[in-house]
Structure formats: structure tokens, C-alpha cells
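A protein chain is absent from this complex, but the other protein chains hold their places.
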Amino acid sequence: MPTDAVLLVVLDLTGTFAFALGGALTALRATRLDVFGVVTLGMITALGGGTIRDVLLDALPPATFVDGRYLAVACAGGLVAAYAGPHLHRLATPILVADAAGLAVFAVTGATKATGLGFGPAQAVIVGAITAVGGGTLRDIAIGRVPAVLTSGFYAIPALIGATATVALGALGVATPTAAVAGALLCLVLRLVAVRYDLHGPFPLAVPEPEPEPRD
Amino acid sequence: MPTDAVLLVVLDLTGTFAFALGGALTALRATRLDVFGVVTLGMITALGGGTIRDVLLDALPPATFVDGRYLAVACAGGLVAAYAGPHLHRLATPILVADAAGLAVFAVTGATKATGLGFGPAQAVIVGAITAVGGGTLRDIAIGRVPAVLTSGFYAIPALIGATATVALGALGVATPTAAVAGALLCLVLRLVAVRYDLHGPFPLAVPEPEPEPRD
Partner (left out) sequence: MPTDAVLLVVLDLTGTFAFALGGALTALRATRLDVFGVVTLGMITALGGGTIRDVLLDALPPATFVDGRYLAVACAGGLVAAYAGPHLHRLATPILVADAAGLAVFAVTGATKATGLGFGPAQAVIVGAITAVGGGTLRDIAIGRVPAVLTSGFYAIPALIGATATVALGALGVATPTAAVAGALLCLVLRLVAVRYDLHGPFPLAVPEPEPEPRD
């Protein structure tokens, strides 16, 4: 249905913008980069997840690369952050909200794209989650941080839940736009609640002895 | 031959489990992660090499993604590590053995998959080695360590030798299962001997002057 395809692209571009904004704001705070570095980190954050998604789905060349709108929107998001960011009173909250919005949208667009290409529900949920966490993971690695997907307990989990909700609603006959928006909102709320209340999974028991890093 | 294909999958799943276990145990020691972070690092370690392999072989979508067994086994290996790891007296040895086992198995399954897809012997050996070192490299980058493939002298070399043995035995008419198991055992023994005796290649002569990092 053309309308569904349009919605998917609109959602995907929204997520691209949000991730570019959040990634570039992270660059502003994490390290002293000129405007090109800030925009580049925003673009890596915004386009990384969709590129990994399209490799996994064998949907090459990736839409993030051949469809100029993704590049333009990612660049715009980075520029907005570079010029508006320094005027914000604090950056932590805008970064968290932009990142959560990108996470929520990419979880459902990744899952929906997989379903549309004929992949089963399990693969759709997994690719949704990978799409959602991929860009932020590349961003964190690029600036030398341990990725949020490892350290931030409820990061992949809200993405998995949002993607599952979208896939399940679609299987129950709910129209794609409704299923996608519902899944994205669910993921967004879960992620923001998790950040607000510092939710995380159980920690493994402490390892018995502090060990030096082996040379090898 | 169906039996050969079955053996290849069994070996591949064994390597997946070993790498998931080793990767998740590394997470336990390297940094304080909750159980989701530990399992995620295990899965990155277990599935990274095979995903890179399938990109290089143009065997997309990657088996690590479309074949649910890889995801399930990787997740199981990570969970076992998260719950059993803290009860181990020391983690260094289990990590090294699990990592060496994954290295050995992926070197030969990567090479065998390449041969089966019609690639030549040189490409098969190289893709075997890349499959073997790929997951551990992603793991080390994710937690901010210089990858073992750079710092640990005999890491890629045993993988190259094991893959070469498998490809050579196959070319001499030895049945695939025998060639694969022989190559994997050779790689495993070489890797463990290298770790035990701290073998490494020659070091380049010292660079004449200590230089500050340039700004650019």
C-alpha cells in the first residue's frame, strides 16, 4: 500500500533526524570537535543502524546511501545540533530524548521493513532491535565509550519490546501505520521510564577475585 | 553431501557457543555490566565473525541472522557465562580456552563454507582467518581494548594455519569432516601453546624517538 510505504519513510526520516541530533549533541559534549566532526558523528549515528539493517536484510545498496533524503536529513540534524546545541542550558536531557526517539522509531521501521521483505517475525524483531541500537553503538565506539547497548540496562530491551508489539499487532491484522506508531510509542515510553528510574537487569554476582588483565 | 553440511553446522554452532561463553566471561571481568550487557557482548563475539564472513562471501542475508539456531546458541552461551561465571575460581583460563576453541572452529568452518561456495584456496584460507578473529575483534573494540588480533602475536597465525590445513587436506581428497576436525585441532593446539609459552612474532626495532601524538 503506497500510504504505508510513505509512513515508513516518514518515520524512518524522523528517526534519522533524531539520531543525527542526539549524536551531534553527544559530540558537542564528549570532545572538542569542529563543525565537520560534529556533523560527521551525527551522520554516523543517524545512518549506521539503517546501513547494518540493510546488510542483514540483503537490501543492498542500503537505503541510507542511495536515497539522498537520508543523507540530507542526517546532515541537517547534525547542523541543527552544531548551531543550536551551545545555546541549550543543558545537553543531557535533549541527548537522551533524541536518542530514545531514534531508538523507538528505528525499532519499528526496521521490523516493518523486514516483514515487508518476507522475513519471519523473530527475524523482524531482531533486525528492528539491531537497527535501533546500531547507530548509537557506532557513535559510542567512535568516541571511545563503551556502547550504551552494553552499559545501559534497558536499551535493547525497549527496542525488542517495541518491535515485538509492532510485529504482533501486524500479525493480528492491525494496519501497518497504527502498529508502527503504537510500537514506537511503547518503546519510547519504556526507554524514558528506564532512564528516569535507572532501571537495569540483574547484575551477575561479583567475580571472586580481582584479576589483572592478561598480557595475551 | 548432507552429512558434511550437518557437521559444518554442528561445528559452527559449537564455535558460536564457545565464543559467546568467552565473550560474556570477558564482560564479567572487564567492566560492570548487567546481565543484558553481558549476554549482548557474548552475542556480538559469537555472531560477529560469521556475519563478516557472509558479507565477504556475498552469502547474504547472513546465516548468523536468518538461522535462528545461531542466535539461540549465542544467547544460551552468554546466559551460561552470566550465571556460572561468578562461581568460577578464576576466569582467565576459561576465557582463553573458550576463545581458542571458537577461533579453531570458525577458522575451518569459514574456510569450508568459502570452498563450498566455489571460492579458491587462498580466499578460503583468508576468510577462515577473518571469521575466526572477527568476533573477538568486535568484542575488544566494544569494551575499548586493543584487539587481540593486533596485540596477541599468535592469534591470526594459528587460524591461518588451521584453515590452510583444512583446505589442503580437502584438496588432497580427505573427506570434509576429517579435514575440518584436523584443521581445528591443529589451530587449537597451536593457539594454546602460543598462549602458554607467550609466543609472538619478532618485534620491530624500536622507533628512534618518542614522539608526541600530532594534533592532526
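Order of writing sets the chain letters: A and B. Residues in each chain are counted from 1.
Just so we're on the same page, a contact is a pair of C-beta atoms (placed from the backbone, for glycine too) under 8 Å apart; a residue touches a chain by one contact, two chains touch by 3 or more.
Everything quoted here is computed from the prediction, not taken from an experiment.
A.B. asks: Kindly state which of the options B:L8, B:I44 or B:L60 is in contact with the chain not pictured.
C.D. replies: Among B:L8, B:I44 or B:L60, only B:L60 touches the chain that is not shown.
A.B. asks: Among A:P62, A:P121 or A:P177, which residue is in touch with the absent chain?
C.D. replies: A:P62
A.B. asks: Could you tell which one of B:A82, B:I95 or B:V127 touches the chain left off the display?
C.D. replies: That would be B:V127, which touches the missing chain.
A.B. asks: Residue-wise, where is chain B in contact with the chain that is not depicted?
C.D. replies: Residues 55-58, 60, 119, 122-123, 126-127, 137, 141, 144-147, 149-151, 153-154, 156-157, 200-209, 211, 214-216 of chain B touch the chain that is not shown.
A.B. asks: Tell me, which residues in chain A touch the chain that this view leaves out?
C.D. replies: 27-29, 31-38, 40-41, 51, 55, 60-62, 65-66, 68, 71, 82-83, 85-92, 96, 141-144, 148, 151-152, 195, 198
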